[in-house]
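All protein chains of the complex are present and in place, except for one that has been dropped.
Labels A, B, C and D are assigned to the chains in the order they are written; within every chain, residues are numbered from 1.
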Amino acid sequence: MFLGIVKGEIVSTINHPFYDGRRMLVCDRIDEHGKPSGGYIIAVAAVDAGVGQRVLILDEGNGARQVLANSSGPVRSVVVGIVDAVEVET
Amino acid sequence: MFLGIVKGEIVSTINHPFYDGRRMLVCDRIDEHGKPSGGYIIAVAAVDAGVGQRVLILDEGNGARQVLANSSGPVRSVVVGIVDAVEVET
Amino acid sequence: MFLGIVKGEIVSTINHPFYDGRRMLVCDRIDEHGKPSGGYIIAVAAVDAGVGQRVLILDEGNGARQVLANSSGPVRSVVVGIVDAVEVET
Amino acid sequence: MFLGIVKGEIVSTINHPFYDGRRMLVCDRIDEHGKPSGGYIIAVAAVDAGVGQRVLILDEGNGARQVLANSSGPVRSVVVGIVDAVEVET
Partner (left out) sequence: MFLGIVKGEIVSTINHPFYDGRRMLVCDRIDEHGKPSGGYIIAVAAVDAGVGQRVLILDEGNGARQVLANSSGPVRSVVVGIVDAVEVET
């Protein structure tokens, strides 16, 4: 798992029905200090995260499907938590 | 999941029967602003996407097989949606 | 699997219930000589590792769920061992 | 999935019995224009590809096992097709 920051959402009208009504968040990857580390991911919101929030991202299909309660969904990446703090030694 | 732009297709006559009649799209990876981010992927079209369209790509085998309704197919990457807009803060 | 060094933990109050009571460790990736190799991972503690310890990290969902005795958990990365020594030829 | 070009084979006498009689191809990764993109992969031949041929490679365990008709094989990477042409806009 890794950290991201929510930047926005994608809008898609032609897609697999699994995505109907689900928010697909654009999340930039960040390092443990909150700085962008390069790259992004499109992740389904399993918790209600908004733009600017730091989040915990799971990038694994079987767990993602379980979280979203859909055993056959075409999904790999989900936002599974909102991060309040990252406590690391400096 | 991540974003791509459809660049074309591959043609393959000698392959696993699973691929018969399926379009295998060449998709360049793009960032959230639509710019090529390096790299490409060959993804089966689960939605009918054409050259130049921005798409959502799932790169995970179990979900890909479910989308394509084939529990034993040799597949990992599928185009699962056409992206109308990427709404991100700038 | 690969090696990491525990740097701290993340604090998250809004998340999937699976994470309740579990420590989510921030681990920097290190090479076989103990030097940071770039990147980090957020891994659930399956053994009781503390800040500064070298650990063995498994980044795979099905095994992670088995270790944590939760067949449906949204998890991919776990700390599965504390490393006493890395014995390599130099 | 991605494209490769077959460069040769590996020879291994001490290995898991699954590999007995299977060709393990050394494939360089190539981009959509046929140029080496860096890196290689060792992939089991599920179609009969020879040195110099462009191939489609699947790098996913569950699909690879199904293609090779062995539900417990230690395999992740397979050559699943020979590529006749890559039709992309330039």
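Convention: a contact is a pair of C-beta atoms (placed from the backbone, for glycine too) under 8 Å apart; a residue touches a chain by one contact, two chains touch by 3 or more.
Keep in mind it's a predicted model, so treat the numbers as computed, not measured.
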Please pick, from C:6, C:26 or C:46, the residue that touches the omitted chain in the full complex.
C:46
Where chain D meets the left-out chain, the residues are 7-16, 19, 24, 26, 28, 39-43, 51-52, 61-62, 65, 72-77
Over the whole complex, note the residues of chain C touching the chain we left out.
1-3, 31-32, 37, 46-48, 56, 58-64, 66-67, 78, 80-89
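To be clear about the criterion, only the chains that are shown with their structure count from here on.
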Whole-Å distance, chain C centre to chain D centre, using C-alpha means?
32
So what's the Cα centroid distance for chain A and chain B, whole Å?
20
Specify, in ascending order, the residues of chain B that touch 2 or more different other chains.
61-62
Pairwise touch network: line, ring, star, complete, or other:
line
Tell me, which pairs of chains are in touch?
A-B, A-C, B-D
